[in-house]
Every structure is written in structure tokens, then in C-alpha cells.
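First up is the structure itself, then whatever we jot down about it.
Missing here is one protein chain; the remaining ones are kept as they sit in the complex.
Moving on to subunit A:
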Amino acid sequence: MLAISRQRILGQCFQKIRPAVSELRSYSSAAKQITVREALNSSLDEEMSADPKVFLMGEEVGEYQGAYKITKGLLEKYGPERVLDTPITEAGFTGIGVGAAYYGLKPVVEFMTFNFSMQAIDHIINSAAKSNYMSAGQISVPIVFRGPNGAAAGVGAQHSQCYAAWYASCPGLKVLSPYNSEDARGLLKAAIRDPDPVVFLENELLYGESFPVSDEVLDSSFSLPIGKAKIEREGNDVTITAFSKMVGYALKAAEILEKDGINAEVINLRSIRPLDRSTINASVRKTNRLITVEEGFPQHGVGAEICSSVVEESFAYLDAPVERIAGADVPMPYAANLERMAVPQVEDIVRAAKRACYRSVPLAATA
């Protein structure tokens, strides 16, 4: 009972993160603020100390303290046998990680960004994802592939793609994408403990952001269930689903919509594969309108799958067509103004929500 009420309170707290720190203190005993970077670092640290079979490998994870400092301090603590600096050979070291996982170790392979995972995608899909099936359960692959995913700032076309849709379409993989520090801690721990290959999609721009976490989250046995989405903000008028950085944008959009009398429900997917269809559908049955938000390319994206699922299961409940907000259907441009146009912004979400609520004239398909 207490746990449920605390959860709901925490859910409400996330709506008003910055201004209401004092309010938080009255609910949880010591609401600390930690950055996503610290959350990931502490999870890796705790899991490595709990299980000696867990080891890290990747480029610059050791002496450089991690390309984005996620693995800071781990080389000093665990030594070079457990924190391996690799040469620049994604295909090679991913394959080595998968092989190690075949024989019972638990590698956490870091890709400097998931764009580089394309050099290793053969091993992720063919050696890791499909092995348990092909061996009829004899070989399981308890490996985690993690790294930043999606667009950063001004890094050009080859460094900005979102891989959620690609990996989530593959059976045999679990695909997770955290938003805040609690997600980062809970989901990474769950991923490392999981006996199957997990693709863990972080976001570079979220690494430095702080979020409040309760004591329960800071406990070393904390973990979140894989396949369960979280309702970050409850509402009645329209459902907005998002993952990773877009959750933050959706929450901001929800605040703006509140002023216009539209009460939005924001769902943080957390798990792209398996997708929490029941939470999404339950929400749509309540609000009757759906907007999906993602950063990646629109065709065959995560939003397309969610829309399809809702049409299949809750068609009669829909009062408006499902709105899909995705990145522009172009390789990411470099120029700053074009880049802003190629990625969804808060105004796009607000506009789509109003369209779904018929508060503004529906625009043509290209607008």
C-alpha cells in the first residue's frame, strides 16, 4: 500500500522536477539528485562488485575514464582484466564479447555511439540474438550492449541516427531506453542481470541532467522490470508515448497543454522490446487519443508499431487518428537551424496534441 502511494507521488513529482525540490523532501525521506551519468556509473559499479563474471569492454572505457565518462573510476577499482580498453574494432570486440557470453561470462559492451554498432551488427543480431533459438536453449547470451543513441548536437549525419526501431524489430533481443536517473539505474541493473542479449540505448544529452531519486532507487538491489512502461504523468484527454529524451519534451508539452485545458497523459516506454502494449492500450482506452513521439526516422519506427498495436486492440476507443511525431525523413544535417528542424521539438508535440483534440484545424499530411 505504502509502495503504491509512494509510486504515485513519485509520478506526480516528476511533473514538477526543478521548482518543487522542497515539496519532494516532504514525501520521501532523502530525495537526492543524481545525474544520469552517476546513475549509470553506480549501477555498473554495483553490478561488477556483486558478480565477478561481469566485465566491461569498449573503446576508451578504461584509462580515458569512458568517452562520456560513464565508466569513470572503474578501471582503478576493478583492474584492466575487468575493464578492457579495446582497439577500434567493433566487429572484433563485439564478437569476442558474444563468445565470452556463450561461455558464461557477462560482458557489458560499450559502443561509443550506437552508430558504431553498425560495424558490429552482424554479431549483435546473428551471434547474440539468434543463438538461444538456434541452439534450442543450450546457449544463452547474457550480454549487454550499451551506449548513446540518437542525435546529439551538431555531430552530423553519421553520428546521429536512432537505432531503437532497428534493434527492436529483431526477435531474441531486449531493447531498453531509459529517460531519467531512476530508469538508468533500474534498467541497467535489470539488463546486466538478464540472461538474454539486451541493447541499452542511452542518450548523450541526458547524461548531464540531474533527476531526484529516492532511497529505494539508490539501494544496490534496486531494479526495474523489463517490459513495463511507466506513466510519468496522468491525464484524461490525450496519451503521449515517448522514450529517452523525448519523454522530457513530452512532459514540457504536457505543461503547455495544461494551460490550454488539455490534460495529457505521458507514458515513458522504458522498454522498446518487449513493448508494454497493455499499458499503452489501457491509457488509450481512457483518453481515446494517441500521439507517439520518437527521435528516429519515421518509416517503420517505434511509433508505427505502437499505432498498429492500438489499432489492433483498441480501435473502437479511438476518437481521432493516431498522430506520429518522428524525426525528419532525411539524414541529419549539420547546420544548426536545419538540425533543429530535423528533430521533434516541444512545439511539434503541442501542435499534434491540439490536432488530436480537434482544437486546431487539421493540417495537410506534409505539414
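Before moving on, here are some points about what is shown:
Rule of thumb we're sticking to: a residue touches a chain if its C-beta (ideal position, glycine included) is under 8 Å from a C-beta of that chain, and two chains touch if they have at least 3 such contacts; residues count from 1.
In the analysis below, contacts and distances are computed from a predicted model.
Per its UniProt record, the hidden chain corresponds to "Pyruvate dehydrogenase E1 component subunit alpha" from the list "Pyruvate dehydrogenase E1 component subunit alpha", "Septin", "Trafficking protein particle complex subunit" or "2Fe-2S ferredoxin-type domain-containing protein".
Of the candidate positions A:Val199, A:Ala326 or A:Cys357, contact with the hidden chain is made by A:Ala326. Seen across the whole complex, the unshown chain contacts subunit A at 59-60, 63-64, 67, 85-89, 91-92, 115-116, 119, 152-159, 298, 324-331, 333-338, 341-345, 348, 352, 364-367.
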